[in-house]
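Below you will find the structure I want to go over with you.
Other chains dropped; remaining ones untouched in position.
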Amino acid sequence: MAPSPEDADTITPAGDAAPPVETADGFRVSLPVFDGPFDLLLNLISQHELDITEVALSRVTDEFIAYLRALGPEGDLDEASEFLVVAATLLDMKVAGLLPQGELVDAESVALLEARDLLFARLLQYRAFKEVSSWFARCLQREDRRHARSVRLDEKYRSAAPELRWTLSADDFAALAVVAMTPTEPPTVGLDHLHAPLVSIREQAAIVVTLLRGAGSLSFRELIAGVAQPGVVVARFLSILELYRHAALSFEQLEPLGELTLRWTAERWSEENLATLGADYDR
Amino acid sequence: MTDDTLTDDAPTSDGAPAGAASIARRLEAILLVVEEPQSLVSLAAAVGAPVAAVRQAVEGLVADYDGETGGPRRGFELREVGGGWRLYVREEHDDVVSEFVNTQAPSRLSQAALETLAVIAYKQPVTRGQVASIRAVNVDSVVRTLLSRGLITEVFTDADTGAIHYGTTDALLVNLGINSLDELPRISPLLDDGADGFEGEVVR
């Protein structure tokens, strides 16, 4: 329970708060389909009232960059970073929006629509946090002005505390200082839990080339027959993609998730091609 | 201390048990020296009384200082913030006190810090990566600022990934002037949908 009744007024649900109209100095977008502050654009898109495909993102970007230039070097970093968030989301949405969306015939388009919804959800989520952050700002500001009793303890009570037991030598203390002042490492994703041995794509490609040139045509299933390690299967598949890039083979798949058939199509192939193959995967 | 009960049961005389007044007096003594909000349990231990009696005494003091028991409305009040009780200057006198102590207010948090704080508050425990994916920007320096302000803390480190999970502190509640995370404005309808999808994305 908040002790003061005024709190009730200030806790407004984020959903209907939405007072984002800083039209006076905020960034405005001027497009054939829309003219107004950026926040409103987002608002409309999130409410499906404006089709994202109608918005020329490059134009919005151009205008924003012009706006930033006008602001000068001491411009608002917050606003710039916020724009990046929004632009990235718009771009995602636009990609989803431009993709064909006929009737819901196959799993693929369902997935696309889901992705689109997900992006809307993402935008809404970001907006929710952005809006509620103003509640945080208000509360923090209000409490900044409050004064809690915080007065040093009287000497007579201080001496009531049990005597300090000190066990550190000067060297221990110095060691502690080193620990305390060493910047904490930025967290990295530990890989220790991964034990898979490294598999060379180049080696697997050599095997694929040998098998495929011999047979002319093979299914992927046949190509990996007898292989138990998932890593080798993956590497063999990646090597096929690489060989495809070199136009060394073609593949054919009659239905989704159906049999994948590979055909050797290279007219000229030298072992030298193998030496550079899969270089993208090298570090 | 027995003589207390003779003289000071005026404000809580309405049906309170005999010892209640003296619990209130001991609470006043403790509240004068504490530097952080004290939970009822901690107060009960300090004054050597059952929690229920302490709760009643605390409520009595709140009403007492608010001038609802016949006395004046004090220049201070007893507030519950951050899960505990603490004496505060009554809000209407804050200006007088500010002028007197002339303390510099801590610098305002940036908009980026506020938004990051909001994400952590609602999604805790949460990693930096997860926060970054919601805000779509790098949040490392902002998280560091929030840590040094004591508004968030490291809750645990994932044994497998080494990712640190962050949560908010009681100090945040105190700074917001609220008593628990339940008092945050509700934004769950939005989050329930979006969040689930994102968890998957974070893994990617």
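Order of writing sets the chain letters: A and B. Residues in each chain are counted from 1.
Just so we're on the same page, a residue touches a chain if its C-beta (ideal position, glycine included) is under 8 Å from a C-beta of that chain, and two chains touch if they have at least 3 such contacts.
Remember, predicted model here, so these are calculated numbers, not experimental data.
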- Would you mind giving the copy number of each chain kind in the full assembly? A x1, B x2
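The criterion applied here is as follows: only the chains that are shown with their structure count from here on.
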- Which part of chain A faces chain B closely enough to touch in the complex? 1-4, 7, 11-15, 77-78, 81-82, 84-85, 88-89, 118, 121-122, 124-137, 139-151, 153-154, 157, 186-190, 193
- Okay, in this complex, where on chain B does chain A touch? 31-35, 62, 76-77, 79-81, 86-89, 91, 94, 97-98, 101, 105-106, 108-112, 114-115, 117-119, 121-122, 128, 134-137, 140, 160-164, 174-179, 183-187, 189-191, 193-195, 197-198, 201
